[in-house]
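With one protein chain removed, the remaining protein chains of the complex are shown where they sit.
Right after this comes chain A.
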Amino acid sequence: MKFGVIVFPGSNCDRDISTVTQGILNAPTRMVWHQETDISDLDVVVIPGGFSYGDYLRCGAIAQFSPVMNSIIEHAKQGKYVLGICNGFQVLTEVGLLPGALIRNRGLHFICDRATIKVERNDLIWTKNYQAQQVITLPIAHGEGCYYADEDTLKAIEDGDRVLFRYSSSSGEINSDNNPNGSINNIAGIVNQKGNVLGLMPHPERAADGNIGGTDGLAMFQGLLTALTTA
């Protein structure tokens, strides 16, 4: 079982991921330079947060042309796991592995805060260590985190139960007051049809170490690790 963390110029949460996977969970983790093409040794590819290529043009728009990207698409096609966090989620929508787009926050400002998020289902590898409908608290930090999709796409996502995380109140209500960035249907994270590609705006890797705040994000990495090492 091995994690790989993609490093684009401008990635800045790459080491935060490896701090959790390797530093806390002792799982083998390899940093993958964006020009590499052989990632066949990896089980889970993580596209970290940050500002790949300075967010030039559009967040994630240039990263899709990186040499490593074709290998990631291939990796996903094989049913292996791809996790995109924050800028990584933006990259996944740009490259077409996930539908929709992430646009400027409703309030037009960058937001760094802690958000309460409802886990919609726990029958996927990403959330098997959570309860369904459990409300967790995860840090958010983004300027373009407002999820948008056209009507048909949104219907397909909702009908396929592909929303894994939604911004909610601490008691689980989904409403506008508890939607930090204006995301449609309060969407914070979605999966592809097969469920092996997840993109989310909140940062689970920032909530995995009791010394620096909450630990609600650790279960995601633990879940992956257990599932893939025992499989």
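In this text, a contact is a pair of C-beta atoms (placed from the backbone, for glycine too) under 8 Å apart; a residue touches a chain by one contact, two chains touch by 3 or more; residues count from 1.
The rule is short, and it goes like this: contacts and distances are computed from a predicted model.
Peer 1: Select, from "N-acetylmuramoyl-L-alanine amidase", "ABC transporter permease subunit", "DNA mismatch repair protein MutL" or "Phosphoribosylformylglycinamidine synthase subunit PurL", the UniProt-recorded name of the complex's unshown chain.
Peer 2: Answer from the record: the omitted chain is "Phosphoribosylformylglycinamidine synthase subunit PurL".
Peer 1: Which one touches the absent chain: A:Gly4, A:Gly84, A:Pro99 or A:Pro139?
Peer 2: A:Pro139
Peer 1: Which one, A:Gly4, A:Gly50 or A:Gly223, makes contact with the chain that was left out?
Peer 2: Residue touching the absent chain, from the options given: A:Gly50.
Peer 1: Where the complex has a chain not shown, which of A:His75, A:Lys118 or A:Arg206 is the residue touching it?
Peer 2: Checking each option in A:His75, A:Lys118 or A:Arg206, the one touching the absent chain turns out to be A:Arg206.
Peer 1: Going by the touch rule given at the top, which residues of chain A touch the chain that is not shown?
Peer 2: Residues of chain A in touch with the missing chain: 9-10, 12-13, 15-16, 18-20, 23-24, 49-51, 53-56, 109-113, 139, 141, 143, 203, 205-206, 209, 211-213.
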